[in-house]
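A single protein chain has been omitted from the complex, and every remaining protein chain is retained in its original position.
In this document, chain identifiers A, B and C correspond to the written order of the chains, with residue numbering beginning at 1 in each.
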Amino acid sequence: MQDQVTNSVRMQFCSRSENVAFARTATAVFASQLDFTIDQLDEIKLAVSEAVSNAIIHGYKNSPGMVRLELNIIGRTLEIIVSDSGAGIADVEWAMEAAHTTDANRMGLGFVFIKEYMDDLVVQSEVGKGTTLFMRKSTDPQVRH
Amino acid sequence: MQDQVTNSVRMQFCSRSENVAFARTATAVFASQLDFTIDQLDEIKLAVSEAVSNAIIHGYKNSPGMVRLELNIIGRTLEIIVSDSGAGIADVEWAMEAAHTTDANRMGLGFVFIKEYMDDLVVQSEVGKGTTLFMRKSTDPQVRH
Amino acid sequence: MEINAEQVGSSLVIRLNGELDMHTAPSFRQIADAGLKPPAVKHLVVVLSEVPFMDSSGIGALLGRYRIVREKRGKLVLVGMNTAVRRVLEMAGVLEIVEVADTERRALARL
Partner (left out) sequence: MEINAEQVGSSLVIRLNGELDMHTAPSFRQIADAGLKPPAVKHLVVVLSEVPFMDSSGIGALLGRYRIVREKRGKLVLVGMNTAVRRVLEMAGVLEIVEVADTERRALARL
């Protein structure tokens, strides 16, 4: 059975560091329409925080741009799509590995956390065009996509 | 001195009753980037709750549609724009008066609350096209626009 | 929103936990109206201490129940409002027509 999108919100905000907190909190508020546990909501907040931070830091290199965040409720699953129109990732597979980073001041943990906490992660990226992360998390951890 | 928009977020969500809570909470989270008091944040939540409820109830008459919510930080002022592409208001001046309502089950308090709690309210509406509320609130209550 | 309803003598006590708006007001309305059906139930006590937020949809739901108990020659008593909720109820003029009590026990003692 293919569930329908029953509720959705699309957000677009400036690539400013204070909006990372906005993005993860707004996502948690929306996500609480499903019966996620407190721990699961914490996991969702972390994943959004990492994805939006990456869009600001790596995508837009801390200069002005717009980050998009789309949330869809599909049955008992929350779909989270974070995208930027920034630098893009040259080698997505490489970037997704633990400790792999192109910024010496960072640790390459973002994708590790997202993979650990989300049921599903798909990354689409094109150099010079931007990056989109498709994430899914179900209230029922048995469900895999 | 004309201040610039320093931060902004645009949201778009389904006209579902559960999104009223999402909208007011997300707005309060974004608004807390300015140094509003707790009371002022409560006032902002109420205004957004009324505006979004109206878009869903009167604009879309509880049928599917998209509500737009735009937040701009301009100096020490928060601008809140709530709009729908719904029914529109035939007589805006009449509708904004206390106890005026076109729905016998309601009380005509929404606009009263918004006017009381916001520094500024402008309503643009066209029958069959939709309604937009422009609201402003400053952390410094002396500032009027 | 969690809603707990209990009949105590001639009063219906409803304890709300959560925000009262257009999304949650319908269940409050339903549960209150069902509890107020029996002719023996005349009064309504609504405990708001765990209600952090209420807007005009919530106020409308309260005033609708006020009309029902008034027809029964009963009273509506509101218990334990926080500042935000008290302010909107005040602005709406609700506090001038309903009774207010500090605690559920005091509310019931008065009825």
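The rule is short, and it goes like this: contacts are C-beta pairs under 8 Å (C-beta built on N, C-alpha and C of every residue); 3 or more make two chains touch, one makes a residue touch a chain.
These figures come from a predicted structure and were not determined experimentally.
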item: Displayed chains contacted by the hidden chain, counting the whole assembly; value: A
item: Hidden partner chain, touching residue among A:M66, A:M96 or A:V112; value: A:V112
item: Positions on subunit A where the hidden chain makes contact; value: 17-18, 20-21, 24, 39, 42, 45-46, 49-50, 53, 56-57, 105-107, 109-110, 112-113, 116
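Just so we're on the same page, only the chains that are shown with their structure count from here on.
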item: For subunit B and subunit C, chains touching each; value: none
item: Distance between the centres, which are taken as Cα means, of subunit B and subunit A, whole angstrom; value: 28
